[in-house]
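In this view, the complex is presented without one of its protein chains, the others remaining in place.
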Amino acid sequence: MTQAMLYAVFGIVLFGVGLFGALAIAHVMKKLLAINICGVGVFMVFIANASSGVAADYVPHAMVLTGIVVAVAGTAMALSLVVRINTLEQQEEDA
Amino acid sequence: MFNNLTLGRSAQHKADLPVGVLFMVALAIAAACLFLTMALIDFGPAEQPLVTLVASHLEQSGVENPVTAVLLNFRSYDTLLEVAVLLIVALAVMPANSEQSKVRFISVLVPTERSFVLEAFLRWLLPAIVVTSGYLLWTGAALPGGAFQAGALLAGAGILLLLAGHHSFNFNASAARLLLVVGLAVFLLVGAAVILSSGIALAYPQAWAGILILVIEVAATLTIAAILVLLFCALQVEAPRANYEGLIKEERP
Amino acid sequence: MPLSDVSSLLPLLVAIPLTGAIFSVLINSKHGQVLTGLLAALSLALVIGVILLGLPSDGLQSTAVFRYPIAGWEAPLGIALSLDGFSALLLTLTTFLVTVLTFYSAYYFSASPARVRFWPLWWLLVAGINALFLSADIFNVYVTLEIIGLAAVALVALSGNKAGLTAALRYLLVGLLGSLCYLMAVALLYHVYGTLDFAQLAAEAESNPLSWSALVLITVGLVLKTALVPLHFWLPHAHGSAPAPVSAILSALVVKASFYLLVRFWMEILAPAVTNGALILLGILGGLAILWGCIQALRATRLKLMVAYSTVAQIGYLFLLFPLLMSAEGTSAAQLAVQHQSALAAVSYFIVAHACAKAAMFIAAGNIIHSLGHDDIAKLQGMAKYMPLSLFTFAIAGGSLIGLPPSAGFIAKWLLLNVAIDTQQWWWVVIILTGGLLAALAIFRVLDLAFIKSEQASEQVAPAHWRKVPVAMPLSGLALALCTMALGFNADLIIDLITIGGGE
Partner (left out) sequence: MTGSELVIDLLLGCGTVVTAVLCLTAKDMFQAILLFISMGLLVTLAWVRLGAWDVAIAEAAIGAGLTGALLIATRRQLNC
């Protein structure tokens, strides 16, 4: 068991935990947390595999950087939708 | 699984599926993960041909940090599209009120409640943050760091400024909209302009690669910082807007 | 670098919509944004026209694939754009629909404050779709998938009401999860084969556990995005509550984009890892989708929801492609290649026919909502008198969806039936015909109501809150509907295009 392999396995476990959470939890913000955890798992598989050779492979590093930014973009969009829905719900309650 | 989304005031992890189904899902995911793990361990480590390719072309890329070389030269197209992704999110969360496009981008206002600790802190911290983000951007060429890290840091400064309550941002202002697209626009312009010399989009001439990458990165940093601050503003709908209305009356002569 | 041929034009297909988006952000005025939109659509049409003229016209003999190495780096170091017959067809379809829908949106959003954000998002979505069809790099595809997904969600959320926002949120969560499954597969494929390029992967791919895992992850992720039964739950509300031009492009192109990728992976990139059992499984899900979508369309009470459920059914037809790719015992490689060609041609035809018909239908439904303020099917009685063009459009497009001759839908189904019979899979014939029948029931239910004359003469007055729509709005829908007819007469055009670069 090399270091790279170890982290790859942890990555897969995180992916599984996140996937299950995203399917099983109804609360939106926690669903979102689960999706983010799922993403971290994928990134970990990328980075772990990148370090499995003799020299580090920088292409997966670049891909993960892109992935992190895309993930935060998606999260921000979802959160803004949550806030807008919540505002509408509160207006309904007030009315 | 997705039909029952609760915004819920309580964070209870109430499932909308029967326990039996959940158990099956858990079992399926566990089995799939196990299979994947076995397959990955079975395959073992791999030597990637790209390692040597990146190393041997690094000199032609115009930067010394291999990650920056991949992001802004070898696979710059990905990064271009990524800036577009950020623009989409910015547009999606932008306050819908387009009538405010005449109001200035940054306005000074009198805070409703002052936090002297934060203010004193900010006076020292803000310049430091700006300098550090510039440094991160500059070193991105050789060391870890780059547009995204620098942009995030700069955005942190903006958010602190917002929290201190002395300033507010209006992202419908023309200056703000320019800031939101400048990263994508400069990236596209540079990508198109280099066709004149190399014949291929985004293929920088080797002598100019370093400076062109820096130009793109500076523009991208500004856009990223602006978009991140916008994201933060968008989630704080009520709080700033309350004293925002008062501000417009005061500001206008 | 010899890039004097059509491949030098490929980046323009992404750059033009991106430029359009930038200008629509900077120019806030109504006319400025519309003008930008029309200019962008026009230049896209021009570019795609030149590309089509530059394609080899020798049909079957040609195996040409055009490549453009962006930034001058060849794969695997860099990213390449590539174009073959299949992607050329889809790009042409995109350009055509986008041009019509841009024209329509100019009127649809003319009085709405949402236009300020609609136009930039619209062009970003188009850039994403074009980039996806052009991409030859599996990670780049992930980024384009995210552009499409996020832009589509933002456009659905433009409706601004609670139902629309909730549908958008659900769509977003599903999309993010689907993309992550896809990204995991990218990690595996890169680890195993050391490249991200379509062609290089296709050359090296073999059948091993990691390839299977990658194929399963890709399929789950993309099926989620394509909304195949049983993962279709997010589609009806997302497509049903978006503004009309957005619904049109979502149904016509966005779900097709992820389907296009599935075809790429199953037929080319990971073909060695595909088994007959997996092909049949996708086919069965497709069959279920046809029946389930049609039944739900019959039960729908809102017009747009009915059209959206019809999309669920039509996606099912697309997935019938997969079982038709199965190799029977004793078929030679050449025979199999021909079988694959004809199956792909049938499904491509289906994509085009459905895209035009569905866009026309959503436009018609949008006009009806614009006029009446609602789309309650039960209250449409006698409305043909007030909205003849929109309902006529609805009827023609419906005819194509049912598969009535001489529409494009008829040719598409006929081609599909032919392949099914050739490969002796007669059970698909039964499903295709049943689906047509059920679709006919759903569509005639609406037309029956709309064209019927009300019994009481007193009801012959215009309904309350009735608003006249600019004539350009129903006309653009009618143009699309008539296209499905025109395509019915010119089937060869599409079938010739699809064979370019398709040599296996």
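Which chain is which? They are A, B and C, in the order written, and residues in each are numbered from 1.
One rule holds for everything that comes next: a contact is a pair of C-beta atoms (placed from the backbone, for glycine too) under 8 Å apart; a residue touches a chain by one contact, two chains touch by 3 or more.
What you see is a predicted model, and the numbers here were worked out from it, not measured in a lab.
**Q** For the full complex, can you list every visible chain touched by the one that's not shown?
**A** A, B
**Q** Quick one: which of B:61, B:149, B:168 or B:221 touches the chain that's been left out?
**A** Residue touching the absent chain, from the options given: B:149.
**Q** Which parts of subunit A are in contact with the chain that was left out?
**A** These residues of subunit A touch the chain that is not shown: 2-4, 6-7, 9-10, 13-14, 17-18, 21, 25, 27, 29-30, 32-34, 36-37, 40, 43-44, 47-48, 50-51, 56, 61, 64-65, 68-69, 71-72, 75-76, 79, 82-83, 86-87.
**Q** List the subunit B residues touching the unshown chain?
**A** 7-13, 65, 67-68, 144-146, 148-149, 152-153, 155-156, 159, 228, 231-232, 235-238
Quick note on the criterion: only the chains that are shown with their structure count from here on.
**Q** When A-C is set beside B-C, which has more C-beta pairs in contact?
**A** Answer by contact count: B-C.
**Q** Centroid from C-alpha atoms only, then distance subunit A to subunit B, rounded to Å. What do you get?
**A** Taking the mean C-alpha position of each chain, the two centres sit 16 Å apart.
**Q** Taking each chain's centre as the mean position of its Cα atoms, how many Å separate subunit A from subunit C?
**A** Measuring from centre to centre gives 28 Å for this pair.
**Q** If I count partner chains per residue in subunit B, which residues reach a count of at least 2?
**A** 1, 5, 32, 36, 40, 46-48, 50, 54, 74-75, 78, 82, 85, 88-89, 92
**Q** Where in subunit C do residues touch two or more other chains at once?
**A** Within subunit C, residues 139, 143, 146, 150, 153-154, 157, 166, 169, 173, 188, 190-191 contact more than one other chain.
**Q** Quick one: in the complex, what on subunit A touches subunit C?
**A** Going through subunit A, the ones touching subunit C are 15, 19, 22, 28, 31-32, 35, 38-39, 41-42, 45-46, 49, 52, 59-60, 63, 66-67, 70-71, 73-74, 77-78, 81-82, 84-85, 88-89, 92.
**Q** Going by the contact rule set out above, which residues of subunit C touch subunit A in the complex?
**A** Touching subunit A from subunit C are residues 139, 142-143, 146, 149-150, 153-154, 157, 161-162, 165-166, 168-169, 172-173, 175-177, 180, 183-184, 186-188, 190-191.
**Q** Could you pull out which subunit B residues touch subunit C in their complex?
**A** These residues of subunit B touch subunit C: 1-3, 5, 32, 35-36, 38-40, 42-43, 46-50, 53-54, 57, 73-78, 81-82, 84-85, 87-89, 91-92, 94, 96, 98, 101, 174, 177-178, 180-181, 184-185, 188, 191-192, 198-204.
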